[in-house]
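Each chain you see keeps its place in the complex, though not every chain is here.
Labels run A and B following the written order; every chain starts at residue 1.
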Amino acid sequence: MSDIAQLRNDFPALDQHIEGNPLVYLDSGATSQKPQTVIDEINRFYAKNNANVHRGLHTLSEQATLNYEKVREKIANFLSVNATEIVWTSGATESINLVAAGLTQHLLQDDIILITALEHHANIVPWQQLAQRTNAKLEVIPVNAQGVIDTAQAINKIAQLQPKVFACSHASNTLGNIQEVEKLIAKAKEFGAVTLIDGAQAFLHLRPNLKALDCDFYVLSAHKALGPTGLGVLYGKYDLLNSLPVYQTGGEMIKQVSFEETTFRDAPAKFEPGTPNISAVLGFGAALDYLSTIDFATMHHYEQSLFKYLVKQLSQIEGIKLYGDLENNIGTVSFTYKSEHHYDFAMLLNSYGIAVRSGHHCTQPLMQTLNLNGTIRVSLAFYNNKTDIDRFIDALHNCIALIEG
Amino acid sequence: MTYQEIHDKLSNTASWQQSYREIMLLGKQLPTLPDVLKTEQAKVTGCESNVWLHIELDEQQQNLLLVGDSDTRIVKGLLAIVLAMYSGKTPTEAKQIDAYQEFESLGLIKHLSPSRGNGIKAIVETIQKQIAQLT
């Protein structure tokens, strides 16, 4: 654990004061902090190597292209898939939109698109739009009063509905729950469903092996995994991926353009029109290199023990109610205090230097299910430590006193 | 509490926590709006929390009467400050009020950042717009 505790020093933004108090960053679910090596790599690109990719024969362009394509291999290795199965997008949101748009011809009236009750809006609305376009039906696997999906029940629901498309988050951004996606995917595939897993929250904490998961699509955002903003990953099993129609069109993704007819390249190029977010790809490469130096088991154990400590401390405060699955969790907890408004807590905590998120966390349907207008959410990463949690709990006591007083 | 009393209280706070305490106390003193008045129409859009606001002129049609509520303590307190600024003023007087400058002098301007989502900007704009319509 001592090694892991040192990693915090690699994250310059953590070393600052807010309103006179040391920053306690507990909002990694919104976006992760970045290690210095990522910042340095972006710097290096713009200061030394700045050039467009895939377009120039000159040295700068060639180096940029080589480095850019190397990162595609890196993330492919990380996910245990092939580099040709990786499409760069602008974020997890675009990744899901690309697939949902591409499945339009795949669906017929009354076909079923199945999602779950705890999805992020990004994994709801594109499917809802797809259902509207195709007259398919959007169906929902429910959660219990804690916000947890019962896997056996979910499997029954899949068998009963036989969806054409099944989309599910690997981990919930609001509650941190890890879904048993492997089992759900296997069941959905029995009925020939196209499966998409939203790994926006899970990737950093679980480092999934997609060959093992066997989903058709997996999406994530670089900025939630130590990388820069404006970059997402779409993994797709090659043949299915390549069979999707083109999404956005423009330069680079074409084979031949004439005013009469245009032919397109194969995936992944087919889905990557225009100048990509080169600096973000290179920065994400540095993030993956950084992650690779951290032993997964050690990190996971560390994160889990922090999370257990956090949950224990929170549980001891009278009036606090915790939601979600506190056993299978990436390190994110949502809670309320009596009937107090989350807004007041977020504002008050901030005056103690504590950065948490409050509100519906882009999961309004989940909030409706739990009958809440919002929660206070604490989300951890491996760069947090016990002191962060102690400071947070102290501040929380003070906030309660302020509010009750 | 008059606006002057509020001003004196808030100008002397030593820390953010203390000024939050005062703000929340102000909110507590603001009567709860009966549910029938919490209409969609009375809702101020642009706030992260719910804010309801009613503005009228008194019987002599001279002075402003304002009532409002919010489901969060802090925003309700900030709302109380705004209401105190405008209550009892004639529309002509009210038009002169620079609420932003008042918040500045209360040391609260940081709270009014649009990205804080407290909607004070929206509240003040709603008041000014309704006053313009009243007169």
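Following the convention adopted for this analysis, contacts are C-beta pairs under 8 Å (C-beta built on N, C-alpha and C of every residue); 3 or more make two chains touch, one makes a residue touch a chain.
This one's a predicted model, so the numbers in the text were calculated from it and none came from an experiment.
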| item | value |
| --- | --- |
| Full-complex stoichiometry, written in the displayed chain labels | A x2, B x2 |
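Keep this in mind: only the chains that are shown with their structure count from here on.
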| item | value |
| --- | --- |
| Chain B-touching residues of chain A, taken from the complex the two chains share | 19, 340-341, 343-344, 347-348, 351-352, 359, 373, 398, 402-403, 405 |
| List of chain B residues in touch with chain A within their complex | 15-17, 20-21, 24, 48-49, 71-75, 116-118 |
